[in-house]
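Shown here: the complex without one of its protein chains, the others still in place.
== chain A ==
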């Protein structure tokens, strides 16, 4: 364990990092306190926390430790992308802490080492329910965001194929169906996440939405998105146009400003190929092919664009997706479980006196089988 390295890194950053860690002392007080006491206080905490906020520097040594997501990043990057229970946790604990785990580290190392001149690589995070696939995806997305990539994130593809309130026939093609609400929602979120890119990127061709509205060639991407947000009817087509633009432009530009890296992350990628629960007007079931959003997303998944990296997430592998790099996500191991347990103790979450004893801990291990989501649900009412 790199306790020594961590303490030496913790001391200069004591002011910012310890605002939550130590309930009794505030950051300013710690600065005044001698270095030895700071490191002594840090030692029991550094077992499950790390002060390294940048995912670029996360390594094997940090495995099993919690790192804090900066609040500004959470607002920008994940207004919708985090699992709902995790969002509740952020609200309750007043901070967002993610555990650094091997699958996420693996994915980040692939992203670091990948060759960008070749056709894009696809990664699939797979595993049982509740093992932490979405959280690993969010960790890797945080890395991409801090590196300055452009992020296309579909938080849950299942939301697009079921429980859709409005299904309009498509304005551009006769056999397709549009979903205006979901499309405009996604465009709004895309805007929040990727604001800095919106003025830089320009459209490469002219798009005609209706007889009176069209977007000319060379307009900034921000206008295209505003078009989609304001005019709900054509928002699905706008989504298609945006994805097309991104695909064409992502790696091609060699000028200074144009070059950027694109990351596509889809949570629940099975939804793109499975059955939908939507019905057409004559009460027959809708195929995923017939939905504009799904069709455009599938085009993104194909391997025929240059100089980009994509990553996906699914529950099982797909023939459509071949070839891809599989990354398996599993339950907590002993060290990770310890660290999770200590984190809950630190945040004052495990309240039942029995759960704080050794026997209680054994019971928790037995009941949850070290599955992250089951453990979280158990500790919620204990």
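Note that contacts are C-beta pairs under 8 Å (C-beta built on N, C-alpha and C of every residue); 3 or more make two chains touch, one makes a residue touch a chain; residues count from 1.
The definition used in the following text is that contacts and distances are computed from a predicted model.
Visitor: Under which of the names "Protein transport protein Sec24C", "V-type proton ATPase subunit F", "RRP15-like protein" or "Small ribosomal subunit protein uS7m" is the non-displayed chain listed in UniProt?
Guide: Matching "Protein transport protein Sec24C", "V-type proton ATPase subunit F", "RRP15-like protein" or "Small ribosomal subunit protein uS7m" to the record, the invisible chain is "Small ribosomal subunit protein uS7m".
Visitor: Which of these touches the unseen chain: A:91, A:196 or A:217?
Guide: Touching the chain that is not displayed is residue A:91.
Visitor: Going by the contact rule already stated, which one of A:59, A:351 or A:369 would touch the omitted chain in the full complex?
Guide: Answering carefully, the residue with contact to the hidden chain is A:351.
Visitor: For chain A, enumerate the residues touching the unshown chain of the complex.
Guide: Contact residues on chain A toward the absent chain are 20, 23-24, 88, 91-94, 347-349, 351-352, 354-355, 359-360, 363, 380-382.
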